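Removed: one protein chain of the complex. Kept in place: all other protein chains.
We call the chains A and B, going by the order they appear; numbering starts again at 1 in every chain.
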Amino acid sequence: MALFEPTILLQLLIAGLLTGSLYALLASGLNLVFGVMRVINIAHAEFMLLGAYLAWVLYVYANVHPLLSLFIVVPAVFGIGWVLERTLIEHVVGRPLLTSLLATYGVSIIMVNAGLLVFASDFKSVPQLQGAIVIGELAISKPRLVAGVLAVILTFAVYLFLEITRLGKAVRAVAEHPHVATICGIDVQRIRMLTFALAVAMAAAAGVMLTMIYSFSPDTGADFIQKCFAIIIIGGMGNFLGAFYGGVLLGVVEAFVGGFGTTQWAEAVAYLLLVLVLLIRPTGLKGMADVK
Amino acid sequence: MADHILVVRGVRRVFGGVEALKGVDLDVVRGSVTGIIGPNGSGKTTLFQVISGMDRGATGSVMLDGREILGCRPYFVYQCGLARTFQLSRVFPQLTVLENLIVAARRHDRGARSRALELLERVKLEAYNEVLGSDLSYGQQRLVEFLRVLMSDPSVILLDEPAAGVNPTLRATLWDMVRHLNGLGTTFVIIEHNMDVIADLCHEVYVLSEGEVIARGAFEKVRRDQLVLEAYFGKRRRA
Partner (left out) sequence: MLSKHASLASAAVLVVILAVAPAVLGEYYLSFLTQLLMMVALAQAWNTISGMTGYVSFGHATFFGMGSYAAALLLPLGVPWWACLIAGALVALALSVPLGFLTLRLRGPYFAIAMLGLNEVARVFVTLWVDLTGGGSGITLSPELLPSLTTSYYTMFLIAVAATVIVAAIYHSRFGLELRAIREDEGAAEMVGVNTTRDKLAAFVLSALIPGAAGAVLVMYTSYIDPAAAFAPAVNIQMIVMVMFGGSGTVWGPVLGAGLVMGLREVFWAEFPAAHLMLLGVLLLSVVLFLPGGLMALFTRRKLVRPEVAAGPQERPDG
């Protein structure tokens, strides 16, 4: 069967890895917020779209190349996240998880519909990078390659930040033992603001790269947040590298399902995985205590 | 041969590599007050969790009145006649005191409300019946929690440090009620740190240390046991 040729398989694998890296970048941010603040930000994918729309605006009105717009969009969304954490999210830290979920659900509704009001529901994209790189019989889409590689670099950069820098270690300390961290003189509230801002900035970066690959509308967030949940729950909540591996895995599975089935089935993968995992392992989630 | 209402055999509970219970045996005589003592972390509360069904990950056997209940769900164990209290108060905060009690009664119990009021009178809390659980003082909560387990008229009651955080007056009331109910035939198994209470109330005492029973018997005998002293105070260093 032509489908099972090694070239096709390799092509699907590479496409999956690249898309998966993007998912990983996105999911890592969500995971970080959960790990450090015990808050589930269901609006996370909307911040990705925020980045995407900002990049789109810069492209359409100022002719800025999406890769360049990263330098504007990421700091901008970082700032927005910083402020939002201080004004809104802080109030639901420490309350039951469901409370933060409801609050961020409210934020998500506001953002999606604000987006619909401003941009309408038609699909946008930034077709800046076109074409494919051909290696032998393999054709790798250029925008996907760039997006994927960048995503890996950014995720890795954040990982290094958390592992090596002092500030990063402070973030990890807060994630593991918030009370002990306070005693050690860490300004836990600032760390939370930093974490949230960093996470949504990562999402925005993923959004910028998204513009080169997909067409998106304000409703696109719904699909991506489900993917994030699936990734995090499989990879282990609060486990940074787990989210990375989970993202890549999802990307690959989607690529293969899409390759052998239809794209619609590929889209359904995340939902099915999420529902399946939640149902089969309701309590034994990696790294997750029974937090109410 | 004594009549044992609660028989625990070889109960073993492992939490991710740590053996919290290493094969515990208990024979609780019907109508007795049995004490369980031991240093912190010895597995006493875990044992209660297993017996009452809140922890269903243990192996071994727990027989209540001849019926195997290990691994059964807590509500079922309760309906079989075994009730327990918790180490920290778990009164329902947004339910009134009366509601807290009534929900613990058997479903079709018509006399639940009057029994609840009667119990509240016994501990002089009858004026508090419309007060929300969260508005009670901690000591009052512990007392209400104690009354709660009486609502279904259980045959065995497990008390996990029932007097902790309760002032002396209420404490006395509580122990009086235990004595009174025991006189009427209710079996008690009590985790306590207060040795005076243990000495005063308990017919038999089990000492738990690091997940196993290291001594059992009358309190006077147990308190002199070498192993028990070591468990509490550490091994004596050679001079």
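One rule holds in what follows: a contact is a pair of C-beta atoms (placed from the backbone, for glycine too) under 8 Å apart; a residue touches a chain by one contact, two chains touch by 3 or more.
For clarity, every value in this text was computed on a predicted model and none was experimentally measured.
*Asks:* Could you tell me which shown chains are touched by the chain that is not displayed?
*Replies:* Listed by label, the shown chains it touches are A, B.
*Asks:* Going by the contact rule already stated, which one of B:M63, B:L95 or B:L117 would touch the omitted chain in the full complex?
*Replies:* The missing chain is touched by B:L95.
*Asks:* Of B:G31, B:G60 or B:P74, which one is in contact with the hidden chain?
*Replies:* Of the candidates B:G31, B:G60 or B:P74, B:P74 is in touch with the missing chain.
*Asks:* So which bits of subunit A touch the chain we can't see?
*Replies:* Interface residues of subunit A facing the absent chain: 40, 42, 88, 91-92, 96-103, 105-110, 112-114, 116-117, 222, 226, 229, 264-265, 267-268, 271-272, 274-275, 278-279, 282-283, 290-292.
*Asks:* Which parts of subunit B face the unshown chain closely enough to count as touching?
*Replies:* Residues 52-54, 73-76, 78-79, 83-84, 86, 90, 92-95, 99, 102-104, 106-107, 123-128, 130-132, 135, 137-140, 148-149, 151-152, 165-167, 169-170, 173 of subunit B touch the chain absent from view.
The working rule: only the chains that are shown with their structure count from here on.
*Asks:* Report the inter-chain centroid distance for subunit A and subunit B in whole angstrom, where each centroid is the mean of the CA atoms.
*Replies:* 49
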